[in-house]
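In this view, the complex is presented without one of its protein chains, the others remaining in place.
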Amino acid sequence: MAKVKPRVKVPKTASAGEVITIKTLISHKMESGQRKDSDGKAIPRQIINKFTAEFNGQPVFSADIHPAVSANPYLEFTAKVSESGKFTFTWVDDDGSVYTDEQEIAVS
Amino acid sequence: MNINRRQALTLSAGAALFAVTGMSAGSARADAAAVDKAMMEITGGATPEEGKLTLNAPEIAENGNTVPIGVSVDSAMEGDDIVESITIFAEGNPEPSVITFNFTPMSGEATASTRMRLAKTQNVVALAKMKDGKTYMAKSEVKVTIGGCGG
Partner (left out) sequence: MKKSILNGVMGGVVAALVSSAAWAEPVDDELVIDGDIKMVVRTKAPEGHPFDEIRSGWQYRTKETRALEVDSFNNPGMLRVEEGEGIWNTADGTEGKSCADCHGDASESMKEVAAHYPKWDAQSNRPINIELMINKCRTERMGAEAYEFDKGGQKSLTAYIKHQALGTPVSIDLTQGDMQSWWEKGKEEYYTRTGQLNLSCSNCHEDNAGNYIRADHLSMGQVNGFPVYRLKQADLVSLHNRFRGCIRDTRAEQPKAFSDELMALEVYVTWRGTGLSVETPAVRN
């Protein structure tokens, strides 16, 4: 499988109080635990089970994710920004790995 | 572009042979009752109201592996008018829960979308929980086309 890599789209600038749209995508097979290999053995579940978005350390949005979310999980949501700062995005894998990405936004 | 009878028969026979087995056929499936039970855990036993919550799902999904799905509640997201969460359920999948979106006042709007797997044609159900404890639900049937050309 391809290396797990997040992609995030956040506007570079916004005006104070504006509600912006954020899109995130991460390369992950989202193995559901429902499939069997060619020998008939169940392939163990391995998914991204949690996503969080914070802005300057404050929670903005999160998602509890189950195996029915498609491979390469995609999330689109909004954030209301009142000041310049930094978004931190976190994905948690069943195997304990944590993937993060950060994006700055200038608010005027 | 005419097609003669022999060609038509060949093609239809071919089509019949493109038999595709369902995703993990025979395994246990969630059903409407399992989704109801999962919803009651969120509502605390109350029956959710209709309306207020919009569920955007395609009428027909070309492939059950990647079905775009969106939810939104018209909310000011301040004071008492705050949506805490929206959960999506699937009645015909191996597990009823798909995803829960958790919002905060900093979300600005109670809207989110993702892409989900649907094992077959089924109802997709969304349940929104408000800060004041009220719950709203929306339901939409998605037809999943199977049996196309593999490869």
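The first chain written gets the first letter, and so on, giving A and B; residue counts start at 1 in each chain.
Keep this in mind: contacts are C-beta pairs under 8 Å (C-beta built on N, C-alpha and C of every residue); 3 or more make two chains touch, one makes a residue touch a chain.
Computed from a prediction, not measured in an experiment: that's the story for all the values here.
Put simply, the hidden chain is in touch with A, B once you look at the whole complex.
Contact with the undisplayed chain is limited, among B:49, B:62 or B:78, to B:62. On the side of chain B, touch with the chain left out of the figure occurs at residues 1-5, 7-15, 17-18, 58-63, 65-68, 143, 145-151.
Residues of chain A that touch the chain left out of view are 2-3, 5, 7, 9, 23, 25, 27, 29, 70-72, 74.
Here is the rule we use: only the chains that are shown with their structure count from here on.
On chain A, the positions that touch chain B within their shared complex are 19-20, 32, 34-36, 55, 58-71, 73-80. Those residues of chain B that touch chain A in the shared complex are 23-24, 27, 65-67, 70, 77, 90, 93-95, 97-109, 111-118.
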